[in-house]
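A protein chain is absent from this complex, but the other protein chains hold their places.
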Amino acid sequence: MDKLIITAALVGAEVTREDTPHLPVTPEEIAEQAAEACEAGASIAHIHVRDKEGRPSQSRELYRETIEAIQKRCGMIIQVSTGGAVGMTPEDRLQPVTLSPEMATLTTGTVNFGNGVFHNPPGEIRQFADSMQQHGVRPEFEIFDTGMISTAIALVKEGLVTGHLHFDFVMGMPGGIPADAKHLLLLVDQLPAGATWTVAGIGRNQLPMAALGVTLGGHVRVGLEDNLYYRKGELATNSQLVARVKRLAAELERPVATPDEARRILALPN
Amino acid sequence: MDKLIITAALVGAEVTREDTPHLPVTPEEIAEQAAEACEAGASIAHIHVRDKEGRPSQSRELYRETIEAIQKRCGMIIQVSTGGAVGMTPEDRLQPVTLSPEMATLTTGTVNFGNGVFHNPPGEIRQFADSMQQHGVRPEFEIFDTGMISTAIALVKEGLVTGHLHFDFVMGMPGGIPADAKHLLLLVDQLPAGATWTVAGIGRNQLPMAALGVTLGGHVRVGLEDNLYYRKGELATNSQLVARVKRLAAELERPVATPDEARRILALPN
Amino acid sequence: MDKLIITAALVGAEVTREDTPHLPVTPEEIAEQAAEACEAGASIAHIHVRDKEGRPSQSRELYRETIEAIQKRCGMIIQVSTGGAVGMTPEDRLQPVTLSPEMATLTTGTVNFGNGVFHNPPGEIRQFADSMQQHGVRPEFEIFDTGMISTAIALVKEGLVTGHLHFDFVMGMPGGIPADAKHLLLLVDQLPAGATWTVAGIGRNQLPMAALGVTLGGHVRVGLEDNLYYRKGELATNSQLVARVKRLAAELERPVATPDEARRILALPN
Partner (left out) sequence: MDKLIITAALVGAEVTREDTPHLPVTPEEIAEQAAEACEAGASIAHIHVRDKEGRPSQSRELYRETIEAIQKRCGMIIQVSTGGAVGMTPEDRLQPVTLSPEMATLTTGTVNFGNGVFHNPPGEIRQFADSMQQHGVRPEFEIFDTGMISTAIALVKEGLVTGHLHFDFVMGMPGGIPADAKHLLLLVDQLPAGATWTVAGIGRNQLPMAALGVTLGGHVRVGLEDNLYYRKGELATNSQLVARVKRLAAELERPVATPDEARRILALPN
């Protein structure tokens, strides 16, 4: 079993400072928390950025600032989000990809998401994959339900994604696949040989899905984007959530990967 | 095991006369094929209507004509589609529901569908459920992936759907859940106690999924909406597809339900 | 999907003429019914023999007579049983293997069976595998529960079984694995790449498990050894049970294999 890659989903596009005082919002705050998460055991920083008012943004400039601020502090793999927010065009959402970060998310389907729709029509998915290919960015497939895996595999067949395949299963989002072991095993079963996977449980599913990820040989994503609480009624910090997964993995005899070890597992250029 | 309910999905919104000469398009043609399908063993007519140019329509008047033409010929349960087509408003799509047919489809999520998006945001789903409740129409939940079941169950908890629950699993649509036994068993596993289910395999999945539906105690949907071929290279008629499922079920010692027997299984008013 | 191999389990060791008048008992009767089963679509004759009193026997001479009588009539693959009966030694049970038939059963574990125990301790399993290897007999692994697959694979690793691997899942025997789709899928999941499988449902499980075998790309065993009835209350003949599976497979567009086609699928010398 490979060492465990922990992804820290530090900020997201939905959570607000009203939800939790621990949310990082500015490039400096995000970078500070990335460094703490790295210290705590994370090797990938999954990042979104926010504008001055704290609203979700896909600004190239804000991503650039944030990435530089992280890189000043630690050697984590940087994974930018292309999820964006309601009303954004594909070009808006693709801005951070043009910075050629090591990784970017690629959601391979459309799904209801909270009260809205996370809109990724077939044509735009291909536009996103193409942009990542052109900028030398490794996609992480964001899988919200079973049908998205087939679409990811279709991209590979179409030549729009090449190299090592890595999937992130986002489980327990209302509208998406339920977060439990049966659904997780089915997703894992569908993966092409050699692919790696991470599981991200939403809300109170974060902890049990992390345990399953560690136990079943997957990798784990935690952080305030997906879950606010350390335990019922007790708000968490990003680094606390990461540290707990590291301790859990240690008990289960699975050491965490450093950023460079994670690069080797994901076959990213070192 | 209950008797087998066969749903004939006669026309759909996508298939054209160019695809197959066997497609019924006018109200009379649809009614004629419904009657043939009933004769062949189907007890539910799942219908869409087309305008004069053969384009998908949700016209109340066309649905009314079609329903009357069917009812003149046979006693099938009539299930109208609320799927509609790109560019239609929820109100457009809901027109046939206002005719108070026995059943209507209710898709409880958004999913990529061919090259487009089948758009059912959370708010509209509730609008559709509410409309069906007001017009005394029994919804059939159209499930394209696992997350849609949780949403269906949420509607029940919210009081927007009451009474017997019936699900239709549409499997093998690009963008939706793959069509195989593992995925089917997982869907069945998630259903509330007492619920019934139908499986509709798309394209070449229609026949094997029908066999699984018969064997596993579910019900089966076939028809030109989902699949054009009787076998590789040989175009089918609706009644041929229905007749094959009936023969298959007979070999498996599972008789088909008459329309009134289907009403009892689905707890519809007789 | 390969053509369908139907195995006719004509006689077994437990059923009696009191249970059903259709049971073949003498070498001539068994051969006659084998030929009829072949005519009806079977390509493997799975045989046991009985002594003059109709009791189960592993007599080399009776097997020799039966095999010759079958070969006079048709070209079926002959698969002898090594199951034997209570009180027999391994050497007793192995007698028909010394005739070098094309196939023999190899049960890779011990399990309760009706009111007794079907006794196959680890050492004897290896003795059986070794004997088959020495006589050039292809084993069919008889799997009564999940643990027997691992043992079969262990034999391969130990070099005691070589070449193409074929498994028979016996499902629904009290004491053994239950007969349903979930358990079947789990068994199939465990098979080594390239292996083929047959499913044999016991009693009223025979028909639904046959349907699953046909649909899921496996092969099917039917016959009076496993099930006496054509339908509830109506005793079957071996050829009726075979003919029904052939018709079912035809409806599902899966033609049955001739004996020589079955030899190719199983990589048996022609």
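Side notes on the structure shown:
Letters A, B and C mark the chains as written, and numbering starts fresh at 1 in each.
Methods note: a contact is a pair of C-beta atoms (placed from the backbone, for glycine too) under 8 Å apart; a residue touches a chain by one contact, two chains touch by 3 or more.
Computed from a predicted model, the values in this text were never measured in an experiment.
In the full assembly, the chain not pictured is in contact with A, C, by the touch criterion defined above. Check C:G54, C:P90 or C:G147 against the missing chain and you find that the one touching it is C:G147. When you scan A:V214, A:A236 or A:A262 for touch with the missing chain, the hit is A:V214. Touch with the chain omitted from the figure is made, among C:H22, C:R93 or C:H183, by C:H183. Remark: the residues of chain C touching the chain excluded from display are 109-112, 114-117, 119-123, 144-147, 150-151, 154, 173-178, 182-183, 186, 189-190.
Interface with the hidden chain, as seen from chain A, comprises residues 181-182, 185, 207-208, 211-212, 214-216, 231-232, 244, 247-248, 251-253.
Everything below uses one rule, namely that only the chains that are shown with their structure count from here on.
The minimum number of touch steps separating chain A from chain C is 2.
Homomeric contact chain B/chain C is classed as same-residue, with over half of its interface positions used by both copies. Ranked by C-beta contact pairs, the top pair of chains is A-B. With centres defined as mean CA coordinates, chain C is found 51 Å away from chain A. Here the spacing of chain A and chain B, counted between their Cα centres, is 37 Å.
In chain B, the residues that reach two or more other chains under the touch definition are 182.
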